[in-house]
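For this depiction, one protein chain was excluded, whereas all remaining protein chains were kept in their positions.
Right, chain A next:
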Amino acid sequence: MASHGIPRVSGTLVDKSEQAKEKERRQIERYKAAEAEVIDRIRVKDYSATTLQATSTLLAQNPEYYTIWNHRRLVLQDAIAKEPTRTQPDDDIDAADLTAARLANQTPAQHQIALLLTEDLAFLLPLLKQYPKCYWIWNHRAWLLATATQHLPTSSAVTLWQGEMGLVTKMLGMDSRNFHGWGYRRTAVAALEGLSGGDVSLVEPEFEYTTKMIRANLSNFSAWHNRGRLIPRLLVERQASSEDRRKLFDAEFELITTALYTDPYDQSLWFYHQYLMSTLDTGNKHSVSILEPCTHGDRVRYLEQEIESIREMLDGAEDCKYIYQALLEYSMRYLEMEVEAGNQKVTTAERKGWLEELRKIDPLREGRWNDLESKMKL
């Protein structure tokens, strides 16, 4: 009902052969039978292992069927609720399990819950690989982890969440822009930090991770975005002096400038440059601060430095619209800084020229350039 990237075969309603129709009829029958099996069992509150298996069969075929995920959770909840009532180890739990439980600092009941949840996490793996953008799979995974955190000793929950970090690293290795992946990564980081009671911070390794991802593929805005989000906390945790802060700021400019020289036509990079520049912009409600203190002189100096540096990028990339956009945007902010007329590093003629180029290269956004012209009062 909502498909992406599936080529249209000429005439979607092509006549199928009798054989194909028969095959499809049988598939539908099998699917409806698998569905009925789950629904009938849940209706009579049969929360057995057989019901769990029935939901697995159906979900493997259709992971978008959210009601079946709900049914699966009812079965799991029921199994979890029964565990603590089992005071004596019984026949179901063998000696090896008991030893494992003791080693993991778990009660026998907790050990059984851990096994159950781990098994379910494993069931999701091939599904996630096949449907990496399916909300309901990520949703169920998050529920399993939240349930584990609630019922298991902290050390066991930490082990599980560490496994999730490994998984999400693998997933982002395959699709470095996966939205769910990055969101889940932030969740896992927050969970691990939370479980440590504030003793553990993952800011440094996460910052490193964005560096690694950017090195692998400059165009990964998801990584640049996360990097920008981490920097304020990183500086606080490093107890950075104003000198340290300036060093980091300069290093980030160097990183992004090198990247921009590699590919000035990549939007992702320009947005990160904008992010750095936004930290100097007192008018942006959602900018963070990197320099502390950040004086009027600092703002003027960095604006001049970046305008100069971007101006040099034009050499050999005269057809790159982002360069002109950046020059116009930053020079507008620069001229609002009340720099004495005689010392201004940008002339009106120059700004007019940039705007003219921009109009030529990027006619799609002509309306925006018209508005920009009036805003700049050229």
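In the analysis below, a contact is a pair of C-beta atoms (placed from the backbone, for glycine too) under 8 Å apart; a residue touches a chain by one contact, two chains touch by 3 or more; residues count from 1.
Keep this in mind: contacts and distances are computed from a predicted model.
A single chain of the complex does not appear, and UniProt lists its protein name as "Geranylgeranyl transferase type-2 subunit beta", one of "NADH dehydrogenase subunit 11", "UBC core domain-containing protein", "Geranylgeranyl transferase type-2 subunit beta" or "Peptide chain release factor 1 isoform X1". When the full complex is taken into account, the listed residue touching the unshown chain is A:Ser268, out of A:Thr55, A:Gln106 or A:Ser268. One chain is missing from the display, and on chain A it is touched by residues 1-9, 11-13, 21, 24-25, 27-28, 31-32, 39, 61-62, 64-67, 70, 73, 135, 139, 142-143, 177, 179, 182-183, 186, 219, 221-222, 225-226, 228-229, 266-268, 271, 274-275, 278, 283-288, 363-368, 371, 375.
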